[in-house]
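Of the protein chains in this complex, one is absent; all others appear in place.
On to chain A.
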Amino acid sequence: MEKPIFDFGMNTTRRHFLSKLSLGVGSAALGSLLIPDLFKGGGGEPDVNELMAGLPHFAPKAKRVIYLFQNGAPSQLDLFDYKPMLNKMHGQDLPESIRGGQRLTGMTANQAKFPLAGSIFNFKQHGKSGAWMSELLPHMAGIADDLCIIKTLNTEAINHDPALTFFQTGAQVGNRPSFGAWLSYGLGSENQNLPGFCVLLSRGKGNGQGVYSKLWTNGFLDSVHQGVQFSSGENPVLYLNDPDGMDRTQRRKMLDNLAELNQGTFNDFGDPEITAKVQQYEMAFRMQTAVPEITDMSKEPESIVKMYGPECLVPGTYAANCLLARKLSEQGVRFVQLYHQGWDSHGGLPTEIKGQCMDVDQASAALVTDLKQRGLLDETLVIWGGEFGRTNYCQGTLTKDNYGRDHHPRAFTVWMAGGGVKPGIVYGETDEFGYNIVKDPVHVHDFHATILNQLGLDHEKLVYKHQGRRYRLTDVAGKLVKGIIA
């Protein structure tokens, strides 16, 4: 047996080798033709940061996002997820089979009983899709045909800060880039005279939870992608005016000289933060003319005031922020992030939620209608929702007309409108207790992947290499929710 193998080895000539080699190479080449992406992304590993030329990966449905974050977690069971079973079993204990070992917060872990609490609010079906909404949301009900209501969002966190951070950055720990920063990085700014990512805060009378600047951080991305928080006072952007005695030309000269100095330092040290700084000075200069045009509400017609409600002219209110968000978005701001605090109704929920809905219902609906009548809803994605939901059982004492609800991460409702999501649909189903998802779950990562998709970005390709690892907004998860894409 040895000999034939030896002979074979001796007789294999260069010709044999080359002819076999050409076959091998040929088959590999044919194989590569059949897998078009083979040498595009994975193989050569070009610098991924370079690849991001500020363009969507494919034709986007939406160009901009307005995220109406309802901070503190609104009760889906009192607004969207109609569960008559809870009213029928009002006061009875939540069956253990339904709870299924769900961990509890420190606030209800010591409760001996988990009495189910039916909503005291009346529900009706609205729009052609027959979406259930409670009487607290008359204006949103009016635009039911524009809304894509997702009843089956679910998250991993059970307390506010991690849940909020998860929604905003794709990770429960801090210091990852925020959603808006990812978009600013992935798509660039549309309007060079305004930041690509703006943050507006307001607070309702209900039990509030904090929001912190870590939620709109650029994380490891360049600091130009950081969210810019607008002040909630009369002047949304402070220190915009030139000081007395300094005119535009002087300011221009000053900036030019400063840029020269900065350029020199950059040549010496090469710190990218220096260029970021120069860019920010330049943008601030242009903002001096761009911002007054946006924050001037006096030109808004009276029909707009009626649409958003009169509060929309009171600075710092949710309604005013919605109106401002529309104006910013209209001017090409990629991501406008609103936070409205006060939804954390652990006790006295019926009273608190009434007040919160008074704050947000009209203005949220108005924003959608307003974008629509300008022909902008198609390219603007509006999102409304909190960081998790609230439990179907009562926290504290349950009475006929008063109850509280604890945090519930397993299923909660978020709606979207415009931006190429299906209008007038209700997606996903929860069980009759409103506790678990029975159909079409949407995890936070899936939610992120889908929104990125609407903006023309492949969530698996929007990456940034930092400290030797490639990061994504969706980490290593996330799949498109095709059922909501129009």
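The criterion applied here is as follows: a contact is a pair of C-beta atoms (placed from the backbone, for glycine too) under 8 Å apart; a residue touches a chain by one contact, two chains touch by 3 or more; residues count from 1.
By definition in this document, contacts and distances are computed from a predicted model.
Trainee: Out of "Acyl carrier protein", "Serine/threonine protein kinase", "Putative membrane protein" or "Trimethylamine N-oxide transport system ATP-binding protein TmoW", flag the one the UniProt entry gives for the chain missing from this complex.
Mentor: "Putative membrane protein"
Trainee: Among A:H90, A:R251, A:K354 or A:K422, which residue is in contact with the omitted chain in the full complex?
Mentor: Per the contact definition at the top, the residue touching the missing chain is A:K422.
Trainee: Can you work out which residue in A:F58, A:Y212 or A:F269 touches the chain that's missing from view?
Mentor: Checking each option in A:F58, A:Y212 or A:F269, the one touching the absent chain turns out to be A:F58.
Trainee: Tell me which residue among A:S134, A:N193, A:N207 or A:Q395 touches the hidden chain in the full complex.
Mentor: A:N193
Trainee: I'm checking contacts with the chain that's been left out. Which of A:Q102, A:Q331, A:N402 or A:N436 qualifies?
Mentor: If we include the chain that is not displayed, A:Q331 is the one touching it.
Trainee: Against the chain that's been left off, what residues of chain A make contact? List them.
Mentor: 53, 55-60, 128-129, 145, 190-193, 286, 289-290, 293, 298, 301-303, 305-307, 309-311, 313-314, 330-332, 366, 369-370, 372-375, 422-425, 453, 456, 482, 485-486
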